[in-house]
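With one protein chain withheld, the remaining protein chains of the complex are depicted in position.
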Amino acid sequence: MSSKFTEGVVAESKRSYIHKLASEGTRIDGRDFDEVRPIKIKTGFIQRADGSALVELGDTKVLVGVKIEPGEPFPDTPDMGIMTTNVELVPLASPTFEPGPPSEEAIELARVVDRGIRESHTIDMEKLVIEEGEKVWVVFIDMHVLDYHGNLFDACGIAALAALNNATVPAERFGFGDDFKLPIMHYPVPVTFAKIGEWIVADPNLDEESIASARLTVTTNEEEKVNAMQKGLFGTFTYEEVKKSINRSMSIGKQVRKIILGDENGKEN
Amino acid sequence: MSSKFTEGVVAESKRSYIHKLASEGTRIDGRDFDEVRPIKIKTGFIQRADGSALVELGDTKVLVGVKIEPGEPFPDTPDMGIMTTNVELVPLASPTFEPGPPSEEAIELARVVDRGIRESHTIDMEKLVIEEGEKVWVVFIDMHVLDYHGNLFDACGIAALAALNNATVPAERFGFGDDFKLPIMHYPVPVTFAKIGEWIVADPNLDEESIASARLTVTTNEEEKVNAMQKGLFGTFTYEEVKKSINRSMSIGKQVRKIILGDENGKEN
Amino acid sequence: MSSKFTEGVVAESKRSYIHKLASEGTRIDGRDFDEVRPIKIKTGFIQRADGSALVELGDTKVLVGVKIEPGEPFPDTPDMGIMTTNVELVPLASPTFEPGPPSEEAIELARVVDRGIRESHTIDMEKLVIEEGEKVWVVFIDMHVLDYHGNLFDACGIAALAALNNATVPAERFGFGDDFKLPIMHYPVPVTFAKIGEWIVADPNLDEESIASARLTVTTNEEEKVNAMQKGLFGTFTYEEVKKSINRSMSIGKQVRKIILGDENGKEN
Amino acid sequence: MMGMKSDIRLIDDNGLRIDGRLPNQLRPIKMEVGVVKRADGSAYIEWGGNKIIAAVYGPREAYPKHVQESDRAIVRARYNMAAFSVDERKRPGPDRRSVELSKVISEALTSAIFVEKFPRTAIDVYIEVLQADAGTRVAGITVASLALADAGIPMRDLIVGCAAGKVDDVVVLDLNKEEDNFGQADVPMAILPRTGEIALLQMDGDLTYDELTNAMEMAMDAAKKIYNMEIETLKAKYGGDVNEQ
Amino acid sequence: MMGMKSDIRLIDDNGLRIDGRLPNQLRPIKMEVGVVKRADGSAYIEWGGNKIIAAVYGPREAYPKHVQESDRAIVRARYNMAAFSVDERKRPGPDRRSVELSKVISEALTSAIFVEKFPRTAIDVYIEVLQADAGTRVAGITVASLALADAGIPMRDLIVGCAAGKVDDVVVLDLNKEEDNFGQADVPMAILPRTGEIALLQMDGDLTYDELTNAMEMAMDAAKKIYNMEIETLKAKYGGDVNEQ
Partner (left out) sequence: MMGMKSDIRLIDDNGLRIDGRLPNQLRPIKMEVGVVKRADGSAYIEWGGNKIIAAVYGPREAYPKHVQESDRAIVRARYNMAAFSVDERKRPGPDRRSVELSKVISEALTSAIFVEKFPRTAIDVYIEVLQADAGTRVAGITVASLALADAGIPMRDLIVGCAAGKVDDVVVLDLNKEEDNFGQADVPMAILPRTGEIALLQMDGDLTYDELTNAMEMAMDAAKKIYNMEIETLKAKYGGDVNEQ
C-alpha cells in the first residue's frame, strides 16, 4: 500500500498534469471535452430478471436488473404503479467501496437516477395498475456496479434506461393475463460534467473525478426537456457554466440516446 | 478542546465549589434547594402536530409534538387506545449527544416519562377506541430536546403533559366524525432531585447534574398520588431521604402544575 | 489479562502437548478418540416453554427452549408447518462471546443444527397444519448457550432434539383443540470430529478445539442415514478421513441417541 | 404492564393471595453459586417461577478504550431475556425495556462495588433470564450480587433486590405474574442491607404516600431475609467468613 | 413528490397563487441567531410554515480519527426532520432523503467556509426541521449559514438557499407545500451572493431550457433579498461589521 503521504504527492502531480492538458484543450485519455467514453450495452444479460442491461462506459461497468412484481399501491396514488431504485456499490468494484449498508454516495446516486426516471415519466405508471387501489406492478431497478472507473451517474442512468427499455411485465407468471412490454414514454439521459480548474469536461474518468472541484449532472429527454439536475462536490459553478452545461447535456444526451435505442432496436429486430 | 486532564481538574474544583455552596444553603445559580428554574411554556407551537409544547426550564429547552393517528389496538387491550413515547437527544442540543440510534440515556428518559403518563392514567384510553378490537387512536408523543442544560426528566415530563393537554384528536381528517380534545384525566408532574454531598436539591442544572452522586425522580399527580419513581446514578439514598423527596415532589409538583395549566387555560381563553 | 504474546506461547506448548498425547492414543482429559464427554439431560426445565432441555456435554452447557405458536405458512408450502432455529452465544457463557447481533459462528451453528433437523424430517411438518394455506404451527427452537467448553455443534444438536422430543403443541391455549405431543419422526444426532495433527477425535473439548486444524460434523439418524455434514476451519480432510468419520458418527450417534431417548422415556414413564 | 383490566380477584376473603401467600410473604427462593465454570464468578436463582443465571467477567481491560475511566472500574450489567422465557416468544436481542433495566442495574451494582480499586477496567455482569415470572429485575440484581461475590469482587456489602406493590387495594410483597399484570402498583428496590442504603428504586402505578412507604418498608424488611439466604449460600461454598470479605 | 395528479388549480385567473402570492413573491421569512445556548453558534428560521433550527459545533477534533483531513476541516451537516414535523408521523432517524440532503448541504457549506484554516477538525452543523412546509433544504442551508456566522466560522460569504419551480405551467418562486406536491418542477439552489456562485443546485420535474433559466434567475434574484435579511439579522446581534468578518 502506498502511504497517505505518497498518495498526496501523486495526486498533486496528477492534478497539475490534468490541468495542463485541459489548458491545451485535451484530456488524460485524449478525449475532447464533450466526448464520452465508448459505450457498450448488452441487454437481456440476466435471463432471470424481467429486464437487464450490462453497460460499459469506458472501463466503468454497471449491471442493472429490473424485477417486476405485484404489490400494493401507495394510498395517495391508487391508480399508479410503483418504482424503486437501489444502487449497490459492492466492494468487488473498487478498493474504495466497503461492504455494509449503502453509503451516502450510493444513496445520492440511486436517488439522482431515480429522479431522472421518475420525474421524466419514463415509465407509464398508469398502465401498471392491476386493480385500482388494490394491486399494482412494482418495478424494482437494482444497479450493481461491477467495475468503477469514474462517472457512475451516467453509467447507472444509461444502464437503468436500457434495462427498463428491455423489460417485460411478467403478468403471466402471476396469473394476471399476458406478458407485455414495460410501457416506456420517455428516454431521459444523464450527462455529467466535472469542473477541472476553469474547464468543464463531460463524462469524467476516475482520474478526472479525483481532482474535480465540482460536478454537475443534467438529465434531459428526447424532447429536450430537463428532468433532473444534481450538483456535487465542494466547488461552485457560475450561472453561465450551468447554462452551458445544460446545452451541452442536450446535445451529448442525443448521441447517447441513439446508442441506447440502437442497441435495443438491434436486439428486437 | 480541553484535554481530559484539564476537564478532570475543572470538574474537581467545580465540585468543591458547589458542595461549599450547598453547605451554606445555596446553589451555583442562587436558587433555594426546592426552587425550580423559571418555566416558560408555549403550546401549539407546531401547527402540523395535533398537540405541541415548547418548554423552557431555565436554559433547557424541549419541544414535544403529539401526533394522533388511527391504528390497530393490542390484542390484549382491544378496548383501549395506544400511546408511545420517544425521546430524541439530537446532537444539536449538546456536544455530548451523538447522532445514531437512541442511547440508553434517551431510552431511560422516554420510559420514565412514559410511565409517569401511562401509570397515572393521564389519557383516558377508553375514549380512544374507534371500533373495539379493530381500530383505536394511537397517540405518539415525540420529545425533541433542543438545548440541554440539565434535568431533562422534568423538562420532558412537563412538555409532554403540556402537549397532551393541548392536543386534539383529528377525527375529521381520517373520516371518523368530529375532532375532540384529547381526554386528559390527570396531571402528573415529575420532580427530579440530585444528591450533592449530603444535600438534596430539586431541578438540578447542568453543573449540579455533572457532580451529583445520585438522582431521584418522583412523579405525583393532582391527587397527591405517586405515579412513578426512578432512581439513577451510582450513589444511594437513605430511606429518610426518599420519603422527604416524595413530600417535596408533591409540593413542588403542585406549583409546576399551576404553571402548566395556567398557560393552557390562558391560551384557551 | 495475559498479553497476546503470552497467549501465543501458551497455545503453542498446549498444542505440542495435545499432539504428543494423541500420538500415544489418548487425550488431554483422558478420553479415547471416540469417547464423548458425559451427557446429562434435563427435559422440561423451562415450564413456560412448550418443550425444553438443559444439556450438559462435559462442562459445556446448553439450554434449548421450544415455543410453538400459530402463524402463516410459506406460500410455497401451504400444507406444512414452519420451524426456525436460533442460537444465542450470550457473553455469559464465554469471555470470547460478545453482545450484539449473532456472529458468523452463531449463524453457522444455528444453520447446521437447523439442517440436521429439517433435512432429516425430524418433525412431521404435515401434522402441523391448522388450516391449509392459512394457519400452521410455527416451531421456534431457541438455543441458549450457558457455559462454553467446546463442541457446541453436538451440544446444541442434542439439546434441540431432546427439547423437540419433550415438546407439546399448545393447541388448547390458542383455541385449536386438544394439545398434542409434537410429532417426531426421526432422531438425528450430530457428532463432531476435530483433526489434531494426523489424528481425528470425537467431541473435542475447548483445548482441542483451539488447536484443531479442521472440524467435521456428521449428523446421522436412527436408520443410519446421513442428514447433514459441515466441514469447518482452515485445514483439510482426505476422502478416507471423511469416510471413516461418517462411520464413526453412526456408531457414536447410536450411543448418544440412547441417552437422549432414555432420558425422555424415563421422564415420560 | 400494570393496570390491565380483569375480573380476577387477586386477594380472597381470607386476605390470601392468588398463590396462597400472605400479603407480606415472599415466594420460595433457591440460590446457588459457581454454576458457569467459564466465568470468573456466577450464580443461579430460582425465585417463584423465575429462573435466572448470572455470570461475572472481570475486572478486565475495558474495550473499546474510550469507555475506560481513569479512576475506577466501569460496571456493565446486561439484562437479557431468553426467547423462551416468557409466554409469547420474545425476539432475541435488546429491547427498550432491557436497555433501561441494564442501566439501572449497572448503576445499582456500581454503588456496592469498590470500583476505585480497578481503574481502566470493566466488570461485566451478564444476567440471563431463562424463565420470567415477575420481579426479574430484583431477582436479577440479587443473583448478580452473588456472582460478584463468587468472582471475588470486593464490595461494601452484598446487594439485595426485592419488590412490593399494591393489588386489589392491598399492599403486598413480591408480586407474582398475575399480580404484576393486573395489580395497581409495583415498587422494585435494591438495598445494601448493612446500612439500609437504597441503590435501586423504581415505581409505577398509583399509590398514596402511606401505601408507598408501607410498600417500601415491606420490601426492605424482606430484603434482610434474602440477605441471610445470600450469606448462607456463600458460606455453604466458601465457609464462614463471607461477611468479612 | 412532484407530479401527483389533482384537480387543484394552483394559479387563479388573476395569476395569483393558492396562498395569494405573485409568481415571483417569497413567503414571509423570520430569522434569529443565538437560540441554542449550548452550541458554538445557532440560528432559527421561520419561512412560510417551515420552522427550522440549526446549531454549529466546532471546529473541534474530528472523531473517529480516520475521517480527519490533514489539510482542511470536514463539514458535516446533518439534516433531520422531527417526527411531528410532517402530516403523517415520520419514524425518527435518517432515511434516504435525509442522507442525500445532508450530503449536498455539507458540500454546499464547505464551498463557503475557509476549511483550510482548521486542518484535522470537524465543523458539525445540525439542522432540525421542526415543522416542514416545502423548501426545507434551502431554508435549512440558509439557517445553517447564519449559525456558522454566529459560531464565528470564517466564510468567504454567507450562503443563501432559495428555490423556484413550475406550477400550472407558470414559473414561480419559493414553492409552498401544495405547489410542491402538485407542481411540475422544483429547482432548489444555494448561492454565494457576492460572487453569484452556485453552491447547491438540484432539480426535478419537466422544464424547457427557458423555463429552467427563468426559474434559476428568479431564485438567484430572491436570494439577494434573503441575503440582506441574513445581514440584518446578524447586525442586530453583532453590530455593523458583519459583512466584513
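Assorted remarks:
Order as written gives the chain letters A, B, C, D and E; numbering starts at 1 within each chain.
We take it that a residue touches a chain if its C-beta (ideal position, glycine included) is under 8 Å from a C-beta of that chain, and two chains touch if they have at least 3 such contacts.
Everything numeric here is computed off the predicted structure, so don't read it as measured data.
When the full complex is examined, the chain removed from view is found to touch A, C.
For the options C:A49, C:A110 or C:V136, the residue in contact with the chain missing from this view is C:A110. Checked against the hidden chain, the listed residues C:R31, C:K135 or C:K231 yield one contact partner: C:K231. Across A:D59, A:E105 or A:E222, the residue that sits in touch with the chain not pictured is A:D59.
Contact with the chain not shown here comes from a single listed residue; of C:L92, C:I123, C:L216 or C:I252, that residue is C:L216. Where chain A meets the chain that is not shown, the touching residues are 1, 45-49, 52, 59, 61, 63, 65-67, 69, 86, 88, 90-95, 99, 101, 140, 142, 144, 146-149. Across the interface with the omitted chain, chain C contributes residues 4, 8, 76-77, 104-105, 107-108, 110-111, 115, 118-121, 216, 224-239, 242-243, 246-247, 250.
Here, only the chains that are shown with their structure count from here on.
Note on connectivity: the fewest steps through touching chains from chain A to chain C is 4.
Drop chain E from the picture and the touching chains left over make up A | B, C, D. For C-D, the matching interface among the pairs B-E, B-D or A-E, defined by over half of the contact pairs being the same residue numbers, is B-E.
Set against the Cα centre of chain E, the chain with the most distant centre is C. Each chain gets a centre from the mean of its Cα atoms; for chain B and chain D, those two points are 27 Å apart.
Under the contact definition stated at the top, not a single residue of chain E touches 2 or more other chains. Within chain A, contacts with two or more other chains are made by no residue at all. If the chains shown are joined wherever they touch, the resulting network is a simple chain of contacts running from one end to the other without closing.
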